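For reference, the structure is listed below as structure tokens.
Each chain you see keeps its place in the complex, though not every chain is here.
Chain naming follows the written order as A and B, and within any one chain the residues start at number 1.
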């Protein structure tokens, strides 16, 4: 019998809101939004954690410029606090090296991290998800009780088709969806917004394509100053889910 | 000392089993300690004892029996099996595997064909063999 699942509930019991940032495809801005969202919420005075569950392509450490820190061992592992955010990623253990993991290994590693990490009390834990609905997403839904999803898409037809599938699965499993963000918008169009509303999922807002964003990668201070972050902050301020007291 | 967290998992699981099966007391827990995770057996045993005895519960008086299990890896490409003990590893690499056994795929490749595509045949980590109660 696996001793780990039974302790996972205990690990999350003092976290007010658990928000997984997901989407159908890769490269649509999930990690950028998860990282910047964590920064914005921390900047607003909330206590925030960020968990990178994209073991195949972890990127939040690179986006936030996190390097040279390591969890403490204290009856488990305690994530270090960087830019005010308690941060946990597989890169602590894999470094710059590749982790060629099959699904069964991803599942085991997710369960292990959820079981041994002591987040303490938090207003928000933001979870950066890999693309698609595979082991990491299914285990998140299965093991993190009360998790809510923030779903990202771009205006591209293929991205929208794929995100539609993710939304269908989440709805079928009765997982709460905070909203869908349309990222990297280049032209005026209400197409995505309408499609999302049609399937009865809340539309969360839009973020414009920001040519200068790439130059801020690796620098949390500059990241918060980008148009991208400003767009996202508007969404945060106007979305009721981003108040910790509303959560469980 | 992150072994404490896994010991908590063992005790929580025993309590869940007791509840589910309607037992009044857990008397014995048998645990397989997989080599890959390199858990310090003394620390783990101590943690189990402290958690068990920290408050009166259905598991307070249970005995815990720990059994070491050697780790065997098997390549999915060429079929070769080998012992984890044979892998040449730096201290930090061992330490990373201690926290997250799957990280073995980052630092170990098949001694036969160099593939990182292997499975843990046995000895991955902490595993509950049996829980006995009444």
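The rule is simple: contacts are C-beta pairs under 8 Å (C-beta built on N, C-alpha and C of every residue); 3 or more make two chains touch, one makes a residue touch a chain.
None of these values were measured; they are calculated from a predicted model.
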- [ ] Each chain type is displayed a single time; count how many copies of it the full structure file holds and write the result as a formula.
- [x] A x2, B x2
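To be clear about the criterion, only the chains that are shown with their structure count from here on.
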Task: Separation of mean Cα positions, chain B and chain A [Å, integer] - done: 29
Task: Complex interface listing, chain B residues touching chain A - done: 1-2, 4-6, 8-10, 12-13, 15-17, 31, 96-97, 99-103, 105-107, 116-117, 119, 124-128, 131
Task: Residues of chain A defined as touching chain B within the complex - done: 1-7, 10, 73-77, 90, 92-95, 97-102, 104-106, 108-109, 112-113, 115-116, 118
